[in-house]
Structure formats: C-alpha cells, structure tokens
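Here the structure comes first, spelled out in structure tokens, and everything after it is commentary.
Note that this complex is displayed minus one protein chain, with the remaining chains in position.
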Amino acid sequence: MNLVVFFVVAVVAVASALALVLRRNPIHGALFLVVNLGCVAVLYLLLSAEFLALAQVIIYAGAIMVLFVFAIMVLIPGKEETGPDPLRPQRLLALPLGAVLLLEIALILKSSVFQAAQPVAPPPALPAGAGGIETVGRLLLRDYLFPFEVTSVLLLAALVGVLALAKRKAG
Amino acid sequence: MDAALIPLLPLLVVGGTALLVIVLDLLPPRDRKGHLGVVALAGVVMALLVSLGLWGREGRAFRGMVVLDNFALFLDVVICYAAALVLLLSTDYLRRNDGERGEYYILVLLSTLGMVLMAAAADLIVIFLALELMSLSLYVLAGFFRGRLAAAEASMKYFLLGAFATGFFIYGIALIYGATGSTALDRIAAATRAGTRDPLLLVGLGLLLVGFGFKISSVPFHMWVPDVYEGAPTSVTAFIATGSKAAGFAALLRVLLSTFKVSQPDWTVLLWVVAVLTMTVGNVVAIAQSNLKRMLAYSSVAHVGYMLIGVVAGGALGAGSVLFYLLVYTFTTAGAFGVILLLERGRREAVDLDDYAGLAGRHPVLALTLALFLLSLIGMPPTAGFAGKFYLFGAAVRSGYIWLAVIAVLNSAVAAYYYLRVVVYMYMRDTEGLPTGPAPSFAGRLALAIALWGIFQLGLLPAPVLDLAQAAVAPLLR
Amino acid sequence: MVPESYYTALSAILFTIGVVGVLVRRNPLVIFMSIELMLNAANLALVAFGHRFGAADAQVLAFFVMTVAAAEVAVGLAIIVTIFRLRRRLSVDELSIMRW
Partner (left out) sequence: MSNTVWLIPLFPLLGTLLNALFGRWIGRHAHWIAVPALACSFLLSGAVFLRVWNGETFRGDLFPWIEAGTFRTAVTAQVDPLAAVMLLVVTGVGFLIHLYSAGYMHGDPGYARYFTYLNLFVFSMVMLVLAGNFLVLYVFWEAVGLCSYLLIGFWYTRKSAADAGKKAFIVNRVGDFGFGLGVMALWVALGTLDYGTVFDEVETLSPETATVIALLLFMGACGKSAQLPLHTWLPDAMEGPTPVSALIHAATMVTAGVYMVARTHALFERSGVALDVVAWVGGLTALFAATIGLAQTDIKRVLAYSTISQLGYMFAGVGVGAYAAGIFHLVTHAFFKALLFLGAGSVIHAQGGEQDLRKMGGLAPRMVLTTITFLVGAAGLAGLPPFAGFFSKDEILASTYHRGRLWLWALLLLGAFLTAVYIFRVVLLAFFGGPRMSKEVAHHLHESPPVMTLPLGALALLTAVAGVAVGMPSTQGTAFARFLSPVFPLSEEVGHGGLSAYALLVLSVIVAVVGLLFAWLLYGSRPIKVEAIGRPRNRLHALLLNKYYVDELYGFLFVRPLLRVAGFCARVFDLGFIDGIVNGLGQLVVGWARSMRRLQTGYVMNYALMTLLGAVVIVGFLLSR
C-alpha cells in the first residue's frame, strides 16, 4: 500500500519538478512548485514525520509560495523568457553535467545506502509519535535550542535586510 | 555571569550590540546615523578585547554545538579587526554616497555575528545557520546603494550564486548525516575513525567543499567575486574580502583538520589542485584588469590560493600560517580597499587605474600608504605579506610539497607585475584631467593607520603572532 | 514499508532537476524556485536518513533548512524587486554590466 502511494507521489513530484523547469510561464512554474512541495509533504507523512509535513505546508505553501506568486504578479505579469537566447548552446551543457551529477549521486547511494540498508531487514522503526509535534518540539527546544535561537537571529537579519532594500528613503 | 555562557561571550557582545543598534536606530535623530557607527564600532572593539581576554580558555556550550578554543578566539580577533576597520571606513563613505542608514550598521553587526559564530561552531547545522546569517546580511549589504544598477546587479549575482552553493552545502550535510547519523563534528569525527571509508561521507565532504569554496572564493567557485567586488559599495567589498573569507576559512579548517582528519590523503590532493588553479587564475586574470576594485578582487582570489597551500601542507605550521596569513591579509586588503574608498575624482569614486596617475605628486602620504599595502600584497619585505608568504611557502616545503611552493613563487613573481603597475601609475605618470583627491575622513585615516601598523607589526615581528596562530590550531590537531 | 533508499533516490533526482533548472532558466524568480527545489530535495534526503536511524533529529534539521529557505526567499525577492525598480526588465542574462 505504502509503496504504491510512494510511487504515485514520487512520479507526480518528479513530473511537477520537471514542469517547473520546463514551463516558460513563471506562474505555472510556481504552481508546479507548490505541487512538488505538497508531494514532498506527503512523503514526510509516509516517513512518519507529521510535524514536518505540517510545517512544509504552512511554511512553504503558505508563506514562501505566496511571496513568490506575489512577486511574479507584481514584476512580470503574463509573459517571460521570450526572444533569442544567446547562451543556448551553453545552457545545453547543463544537461550532461546534471546527468553526470545524478549519476554520481546514484553511484554513491548505490554503494552506500542501498548496500547498507537493504540487508538489515527492518530498519529500526521510529518510536511511536517520533514525528509528532511533542518529540520534535522537545528536540527543538532542548537539544537544538542553540540553532533554534540562531534561526531567530537569522530571521531578524532577513527582516532588517528586506527593510533596508525595500524601505522608502527616510525624509 | 553564568560560567556556561562564557564560551558565548564574544557572540553575546556582538549580538547585543546589534540589538542595541536596532533600538537606537528607531530613536531620533532620523537623518544622521553616524552615532550608530560609533556604537557598532565600540561593540566590535569590545568583542575584540573580550576575545583577547579569553585567550587560553576552553569550553563548550549547548551540548557542544559552540566551542570556545584558541582557534575560535584567534579568528574572532581577525574578524573583529576586519569589522572594526570596515566600520571606521564606512561612516564618512556612506554619507558621501548618500547611503547612510541605520540598517547598514545592523547588518554589518549581524554578519559579524554570523562570522564569529562560524569560527566557534562545532556542529554542521550551526555552521550552516551561521553561514546563512553572514551571507544574507552580506547579500543585502552588497546592494545597499539602491540607486546603483551595478550594486543591484552585484547583490543579485551574489545572492543567486550564493543560494545555489548553499543548495550543494545542505545536500552535503544531508549525505554526511546519512553516513553518520549526526551533524556534530566530534561525532562525525568518531564515525570517520571507526568506520570504513564510506563514499557517502566523502562525497558529503565534497559538497561541503563546494559551499566553502564559494565563501572563500576558490576556483572554480570564484566567478562571482570580481562582479560582486566591483559592484558592491567599497566598504562592503572590503568586508566580504576579509571577514567572510576569514569565517569561511575558519569553518573549512575546523571541518577538514579536526573532523575529516582521517580523509586527509583524499582532500589534500583535491586542495592541491584547487590551490594551484586558484592562485594561477587569480593572478593571470588580474593582469588584464584596469579597474582597481576588480583587480583586487582577482588578487584576493589568488591570495586564497596561497592560503590553501597552508591547508594542504597541514600540521601546526601549515594551518598556523593560514591563520597568520588571514590576519595579514585582513590588514592589507582592508587597507588597500580603504585607500580606494577614500579617493574620489570629481564626484565619483576613483576606481580606474587612470585615476591613480600622478597621485604621488599631490598626495604623497596616501600614495605611499597604498604603495605599502600593494607591496605587502606582493610579499615585499619588511611588510607583513612577506612574512606571511614565507611561512605558507615554507610550510609547503617542509611538508614536501616542493612543486606547490615553486608554483606559488612563480605566481608571486607574476603577481608583482600588476600590483607594481598601480605603483608605477602613482609615481611615474602625470595626471590628466580632473585630479584625484582624498575625501576628508578622520575615521578613514585612522583605519588606514591601524592597517599600516598591522602590516609593519606583523612584518617586522611576526614570530610572536605565528606562535599564537600555531597555538590556535593546536586544538584542531589533537 | 518503503525502503529509505527510494526516498534518497527520489531526492537525488529532484536535486538534479533543481540544479539543471538553475542553469537553463533566465528568469531570476524561476532560478530561485529551482534553488528551493534543491533545498527541498536535501530536506527529503535528511528526513529519509533520519528515518533509517530511527531518530527525529533529522526532522529538526529539515525544519531549520526550511526556516533558512524562508529567510532567503524574503531577502532574495527584495533584491529582485530592487533590480526591477531600476530596470523594468528581468532576465539574469541582461545583468552583465560587470564582466571580464
């Protein structure tokens, strides 16, 4: 059952990712990204990471993508990437290079993860409620308190940065 | 004060100052923000003094995610020097360019916080967050002069490429986590010592190197450097060139030397090649530049190549000379950019080689100052650049990397050409058109004086500082 | 039960698509979205590995990455808007006044 769900979701995720890259219209791209992020959220659920799935939907779909769509609407309504592309031959170089990268990662995973994980029959299952908000929250505020604090500073920096760039001139 | 917080002291000072400046920014006066610069400077100097005062103490906090050791403290000093020089240079520069806003100081402090944190982080996720904190602030600072297309372009390029490199970096963290089940550096180290050579781990390291390579701007991840250095406000350029590089090297050294010590044979070969490429590309392309900021950008790439030699050489001498060189490089580069930043021709910043023609005739002291910084970049004694290069190349020779040292010496020989060209312009050309002159700035001159003191102090009496640098890397090599 | 290796394989594919997207597109917004795809793929890999170890740490790490992504988006979009204010066109290929 899970396997079927995984494959369906995986195919959708890859397809939406490809669509994001291939579609010319950025609005469509943004929507495909939302689809992709949703798929990944489902996968998180499959991996019993409920909290993360939720966060994925709220942060990504809810906040980030809205910003994206907003920016796209403001900046370039409708069309984009028309006209001749002087760099097209170079762009095409990206494909083989990307393929090589994929091949390399696949090779590592094959030699490492696939080898190591497969024979050891059932992986140690997460304890009950491991993906729940309680476990994660405890980790977040106890073991990972320091990075958590750092993220707050990070968000502060982002805030100040955006203000610096977007604020109208004082006076 | 709670003893557990002592390892965080430098961080707290910088972070606290940042918060203070945020609050002060909201208070009047609204149109003049110079006092914020003074506050920020005081904070950075305080952090510098605190770091010096903590020298020799060791500690960890937050489950070992942050460490206090001499390594972190040495780099704190380097970073705080960089930040202090940049702040001194900034105040009048911002006012001249009509860009004086409180956010500038806040962002400089926040990115300094990120840098200091990178030096002290002992967990990949903390390194990642610190790196992002530093980078995000710098992306914005690079485009701080909103009215200038070049600044906006610099900011955009820096941001897109930085985020791209971050993607690789985080994937590397994921792979390393997959191999070891942890992001804590000591746990990873334990895993590398215990286990067989896991390709997952090695490749994870490779992807981390992409991220670090971007920050320290080694070939082939250096492409953004010239464009960003040219387009960004010069004070920010100086900060990117010194502070962020020091922070990048800090994390790189900690990860490579202490965590991935076992894989040393693997990454040494890699860095050997990268070092050669980096210094050669930097020096060769710098020859063809006529914009001084761009030339210094390529030169900074070349200097990263020199520093990588020390990483390759390894050991207390190799790593210690990298730290020593970082300090030297900070004084020298901040000084060189500082002179550029002070000079203007007409109402425009003097960045073209032609602007420097005949400078020695009218402003002998300033010209001599720039010439000294350039001589230090060349590695002419008795400036600090010589001592720094001597240690680096000497460490390479010591460790048996004779060819690396030979290539480096050859590179330095080539490099002398483009640095001296500026000197020739200043001393052996006559001005045509509008004269170039310095803008009045006491703080700027103070910064240059400090930088000059630095290159002579380190050039004439390098040994004590090298001893400190070697003591600083000792915790990593245990 | 789905083996973790499947997830990691999927994450590798998504990561690569993201990388290629950065290289083949000209619109900074789309490039940026491709970078989000890369981060997302990294997160997937993290969570999958975490599942293998039976630890929830990875989820926390992924959460941090998300936060960083959010902060990046805010700053990135602000930068893009700044450029757009100066010049009413938006293609990274036209952003090459500084070169050589």
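Each chain carries a letter (A, B and C) given by its place in the written order, and its residues are counted from 1.
The rule is simple: a contact is a pair of C-beta atoms (placed from the backbone, for glycine too) under 8 Å apart; a residue touches a chain by one contact, two chains touch by 3 or more.
On a predicted model such as this, the values are computed, not experimentally measured, just so you know.
**Q** Can you pull out the displayed chains that the omitted chain is in contact with?
**A** A, B, C
**Q** Have a look at B:L160, B:I216, B:L292 or B:L374 and name the one touching the chain we're not showing.
**A** Hidden-chain contact among the options goes to B:L160.
**Q** To test your reading of the contact rule: which positions on chain B touch the chain that is missing from view?
**A** The missing chain touches chain B at positions 156-157, 160-161, 164-165, 168, 197, 199, 202-203, 205-207, 209-210, 213-214, 219-221, 223-224, 226-227, 266-267, 269-270, 281, 284-289, 316-317, 321, 364-365, 368, 380-382, 386-387, 390-391, 393-395, 397-398, 402, 405-406, 409-410, 413-414, 416-417, 420, 424, 427-430, 460-463, 466-467.
**Q** Take the complete complex as the reference. Which residues in chain A touch the chain that isn't displayed?
**A** Residues in contact with the chain left out: 87, 90-91, 93-94, 97-98, 100-101, 104-105, 107-108.
**Q** What residues on chain C make contact with the chain left out of this view?
**A** Touch set of chain C with respect to the missing chain: 19, 22-23, 26, 28, 31, 92-93, 95-100.
Please note the rule applied: only the chains that are shown with their structure count from here on.
**Q** Could you classify the connectivity of these chains, where an edge means two chains touch, as line, ring, star, complete or other?
**A** complete
**Q** Contact counts by the stated rule: is the higher one at A-B or A-C?
**A** Comparing A-B with A-C, the pair joined by more C-beta contacts is A-C.
**Q** Would you mind pulling out the distance in Å between where the CA atoms of chain B average out and where those of chain C do?
**A** Using C-alpha averages as centres, the distance is 26 Å.
**Q** With chain centres taken as the means of their Cα atoms, state the distance from chain A to chain B in Å.
**A** 31
**Q** In chain A, which residues are in touch with two or more of the other chains?
**A** Within chain A, residues 105, 109, 113, 143-144, 147, 151, 154, 157-158, 161-162, 165 contact more than one other chain.
**Q** Quick check: what residues of chain C touch more than one other chain, meaning two or more?
**A** Within chain C, the residues that touch at least two other chains are 8, 15, 18-19, 32, 43, 48, 50, 52-53, 55, 57, 64, 68, 71-72, 75, 78-80, 82.
**Q** Which stretch or stretches of chain A touch chain B in the complex?
**A** Listed in rising order, the residues of chain A that touch chain B are 104-105, 107-109, 111-113, 143-147, 150-151, 153-154, 156-158, 160-165, 167, 170-171.
**Q** Can you list the residues on chain B that touch chain A in the complex?
**A** Residue positions touching the partner: 15, 22, 30-31, 61-63, 65-66, 101, 103-104, 106-107, 110-111, 113-114, 117, 123, 125-126, 129-130, 132-133, 136-137, 139-140, 143-144, 146, 175, 178-179, 198-200, 203.
**Q** Which residues of chain C touch chain B once you look at their complex with the stated criterion?
**A** By the definition above, chain C touches chain B via 8, 11, 15, 18-19, 22, 28, 31-32, 35, 38-39, 41-43, 45-46, 48-50, 52-53, 55, 57-58, 61, 64-65, 68, 71-72, 75-76, 78-80, 82-83, 85-87, 92, 95-100.
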